[in-house]
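Here the complex is missing a single protein chain, while all its other protein chains stay put.
Lettered A and B in written order, each chain numbered from 1.
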Amino acid sequence: MASNDHIIEVENLKMYFPVTAGVMQRRVADVKAVDGVSFYIKKGQTLGLVGESGCGKTTCGRAILQLYKPTSGNVQFEGRELTKLSNKELRNTRRNMQLIFQDPYASLDPRMTAGDIVGEPLIVHNMVKKGNEYKDQVNEVLRMVDLEPRMAERYPHEFSGGQRQRIGIARALAVRPSFIVCDEPVSALDVSIQTQVIMLLMRLRDELNLTYLFIAHDLSVVRYISDQVAVMYLGKIMEITSSDELYDHPLHPYTQALLSAVPIPDPVVDRQRKRILLSGDVPSPVNPPLGCNFNPRCQMAIDICREQEPELRDIGGEHFVSCHRI
Amino acid sequence: MSSTTANSSIEAGPKRRSFLVDVGVRLIREKPLGTIGGVIVLILLITGIFADFLAPFGMNEIHSDAFLSAPTSKYLLGADNLGRDLLSRIIFGARISVIVGLCATTISVIVSTFIGIMTGYLGGKVDLVVQRMVDAWMCFPGLIIMMVLITILGPGMWQVIIVLGLQYGIAGSRVVRGAVIGIKENVYVDAARAIGCSTPRILWQHILPNILAPIIILFTTRMPAVILVEASLSFLGFGIPPPAPSWGGMLSGAGRSYMFMAPWIAIWPGVALSIVVYGINMFGDAIRDIVDPRLRGGVGRYGTAKSRAAAAEK
Partner (left out) sequence: MAATTNNENVLEVKDLHTHFYVEDGEVRAVDGLTYSIRRGESLALVGESACGKSVSALSIMRLIPYPPGIIVSGEILFQGQDLLKVSESEMRHIRGNRIGMIFQEPMTSLNPVLTIERQLSESLELHRKLNKKDAKEESIKLLRLVGLPDAEKRVSDYPYQFSGGMQQRIMIAMALICNPDLLIADEPTTSVDVTVQAQLLELLDNLRSQFGTAILIITHNLGVVARYADRVNVMYAGRLVESAPTDVLYSKPQHPYTMGLLASVPRLDLPRNRKLSVIDGLPPNLARLPKGCNFCTRCTYSIDRCLEEKPPLEKVGEEHYSACFRSGELGK
């Protein structure tokens, strides 16, 4: 299914973290953070990856960028197989794929000025020597994210959360990548600042023809920015389809429960919605249930769900669901 | 519309001073004892550097009129059993303390930083193996290790410096390792990897500047210990060989033999040692309070004396 307009293709990606015990650090079990995830993103589009905490969405983003070495699976980026690259080749490839972090406080080095943070990728990738040209480029990137060049001399602690997130975005943009993983880029920000950053990310995507993997737990935000949305639960993808289709016709019982749990900021509308309350907690990824991962909490579960793992199937119109009952 | 969004209300904060200047200013403003310590350190440095100009006589110059002389107007602090002026020897002793203190501490901090960064950042097997070796090293009493090493290397100032640097460097690597592990957890280190930084660049650009505070603390707290241990080694006869005027050596040789006949031989080097160690300790403590980020929030969180007064008034 390798097609030219797919900028990134992930195939059966698995990321297990060993659980060790004893003096000899013996491997006794695995945390199956990402357990066989496949998807692709078309150039210029945004794929939203939603799920609750601990579902493996952040790990998935990092494993795609090879910040963790995946346990198995393939990641094709612009036609190159990332899992087989040498360290040096990988470092060079990083120029084209960047990451925006959740925490605008911890993700900026406190001892570097905003300008140096934004300019570092340029230096690392030998795109420009220090000097006037460097300064010009840094200023240009700062302007792209609506920060004034005079702020380049300041240190991170002198900025507000929203401004710091803009610096993080500028750092990712400095080397003009084609693909950016946005890992919960707005969830640490205030409501009014969130909207500012979302609008900025969307404007940059359109202006620079960027492709995003947008990881978040806030479904309203994901829906707003994404063309396609993938729903993750316990390391697996439950449903992928276009943003509109997913929110208008969710098919997987988990997606339905997730959507119904989101309160709508309008009491009149919210009262009329059907609510599905899930019982219990997410099982441990060390020891996922037999059969479908969601079966212990699913109201529609039947025998087959407890025995056999469902596959992600295309049910037409690029709508993929992993459920026996559909 | 959005061109102004991000800039509208950042205030023109005070111009940021460089880190070291900031520490200096805060030292004088907030830590009077630390400032006294700083002055003592400064005096020690000046005395050591300009010993040739400050000392009235040469350090090994023998005056036939001065055997065991009590303090007089000519020999301000008296003289020892060979007729050498004690003031001059104390002043030259300061030079030895400065050289040993600075060099051994510098070596120890470099060793600590190197081991600490390697084991802390790389982790895994390297960390496991190297840290067990550090454990083993630290199982032996320090003084005995150093005495054995000096016996092997032979006597001399540089041998003492190397041995002291190694001993304190290995012990101090724990502190640096802990700091590195703390820093490594920060997302900005991940961010550096994500933009494509190589490991050496991450260590140099992102880890090292951020562990500067514990390194400075390590330096200032290790220095008095190093000076004291050098004195102990000299006292035991494993330090700087005579006739070089090490304070510890002065205490042990003639100082001990003539303790009752000419107590000043032992008193002055002892006083000098105490003042210097006390001064550096005070200075080091103050520096630690200022640069340690855990204590650093003090003023911001609980207010300055002025703001507290303002709050109490209400």
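We take it that contacts are C-beta pairs under 8 Å (C-beta built on N, C-alpha and C of every residue); 3 or more make two chains touch, one makes a residue touch a chain.
Keep in mind that what you see is a predicted model, and the values were worked out from it rather than measured.
Only one of A:E133, A:D190, A:D206 or A:D314 touches the chain withheld from this view, namely A:D190. Interface note: of A:K43, A:H217 or A:R306, the residue touching the hidden chain in the full complex is A:H217. Screening A:L278, A:M300 or A:I326 for touch with the missing chain picks out A:L278.
By the touch definition given at the top, subunit A reaches the unshown chain through residues 52-53, 160, 162-163, 190-196, 198-199, 217, 219-221, 223-224, 243-244, 247, 257-270, 273, 275, 277-278, 280-282.
As a convention for this text, only the chains that are shown with their structure count from here on.
If you average the Cα atoms of subunit A and of subunit B, the two centres end up 48 Å apart.
Across the interface of their complex, subunit B is touched by residues 65, 67, 91-92, 94-95, 98-99, 101-103, 106-111, 120-121, 124-125, 145-148, 151, 154-155, 158-160, 162-163, 166, 168, 171-172, 175, 196, 199-200, 203 of subunit A.
If you check the complex, the residues on subunit B that touch subunit A are 2-7, 10, 13, 16, 186-188, 190-198, 201, 205-206, 209-210, 212.
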